[in-house]
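A short worksheet on the structure shown next.
Note that one protein chain of the assembly has been removed; the remaining protein chains are unaltered in position.
This part shows subunit A:
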Amino acid sequence: MNATEDSTEQSGNSLTRELTQNPLKKIWVPSSTNGLPDRHISQRKVCMTNCPTLIVTVGLPARGKTYISKKLTRYLNWIDVPTKEFNVGQYRRECVKIYKSFEFFRPDNEEGLKIRKQCALAALNDVRQFLTDEGGQVAVFDATNTTRERRETILRFAEQNGFKVFFVESVCEDPDVIAENIVQVKLGSPDYTHCNTEEAVADFMKRIKCYENSYQPLDEELDRDLSFIKIIDVGRRYLVNRVQDHIQSRIVYYLMNIHITPRSIYLCRHGESDLNIKGRIGGDSGLSARGKEFAKSLGQFIQSQNIHDLKVWTSQMKRTIQTAEAVGVPYEQWKALNEIDAGVCEELTYEEIQQRYPLEFALRDQDKYRYRYPKGESYEDLVQRLEPVIMELERQENVLVICHQAVMRCLLAYFLDKTAEELPYLKCPLHTVLKLTPMAYGCKVESVCLNVDAVNTHRDRPSNIDVSRLPEEALLTVPDHH
């Protein structure tokens, strides 16, 4: 097929635009007549919504609004939807440097009301900046927003700026849940550094009381034209109204799958494999002798942890399955957990990749997250492939995931809120188990090295990532191997 200079003039057999394959992502894009890539092609991105979305939390204090906001923000950023949360309480703390007592929140405290309204407006202003000027797609406005009046203000603001609004309300009357909430996240708050536990709890309960009288929950009838989800009793029941688009549908699905039952997620790689020893990437080889030793140690470690109802997941590659076999409990194989597909570079050493594909090797160092191997995958592809795994991990309780280096980096990045830049360089060495336990607003990580030697497979980003670099510069950070 011939490229033509001015193909729009020609009838007959040539298409209007020539396609070229973008060297980094291996995406076919049309180039316009001046040879530059044209703009109007869209890639399948998760958020196919045509305007930014404002998520607004609603609920009394200690109902998990901030927990939900932070978790949702983390999830959306992981699936590549630029999201940011705006916690009005934070603005208030910056404004009113020292928190004295619940009196600040009394409904008849004029001064308090004024400050709180100012803080809300300041936060909304930052929301506008994020969504309009900084390329944000979703903003989570985290505050009580318990009155219809306040919500009206927000709706007007959104309308003026062309944002869609989706409310997330958390309703809970279970005193145990509320008490646990207060212990987990309120006692450690800057507001209460000067109090002992009893004082803090008493003050906080009075704070909640200040909101109760004026609380107008979202109503099926009165608010029937709004888009919202009402989460009742930490997910026992949901009321979902008027989901407008794809992103809202995904948000609802996510919120309906998360829970707060205490549990731990164990992440580890397969034991050292035969290809690992040779410094070769990918492939489907079996465990080396040391890898088998690790598998045995892993079995012992898991036993010693006395985990209630542990689920074990592996990929469909031999090395993870061999590892699981030694743990001695039933396991499930997920194709989605397979290692990143290195395409034409499968089973090559880094030295061989440098030799045969020096351009590819450099491009990968330039943008390791988005770089796609020829006829293979990118980390970006991996994240998309792993999304159902994350969704199921959210639904489950105690799980051990035996997977691979790139896969483990993606999962870890989700739990520890790492950026796309950091993700491909997260350290996930062989023969080390990471135990993740959700705590307060984040995740506690415990790293357990099972004391079985293994090769290092971690290659850092070298200083020279230019295509014209010398082989030695490219291979500077390659770990030792046979």
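One rule holds for everything that comes next: a residue touches a chain if its C-beta (ideal position, glycine included) is under 8 Å from a C-beta of that chain, and two chains touch if they have at least 3 such contacts; residues count from 1.
Convention: contacts and distances are computed from a predicted model.
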Undisplayed chain, where the name is taken from the UniProt record, one of "Sestrin 2", "6-phosphofructo-2-kinase/fructose-2,6-bisphosphatase-like", "Mitochondrial pyruvate carrier" or "Proteasome subunit alpha type-6": "6-phosphofructo-2-kinase/fructose-2,6-bisphosphatase-like"
Touch with the omitted chain, as defined above, among A:Leu24, A:Val96, A:Val240 or A:Val478: A:Val240
Sole residue of A:Phe86, A:Phe204, A:Tyr266 or A:Trp334 that reaches the chain not shown, by the stated touch rule: A:Trp334
Residue of A:Gln305, A:Gln384, A:Asn398 or A:Thr477 touching the missing chain in the full complex: A:Gln384
Those residues of subunit A which, in the complete complex, touch the missing chain: 1, 13-17, 19, 21, 26-28, 30, 40-44, 48, 220, 224, 236-243, 246, 249, 252-253, 256-257, 286-287, 292-293, 295-296, 299, 313-314, 316-318, 321-322, 324-326, 328, 330-335, 381, 384, 392, 395
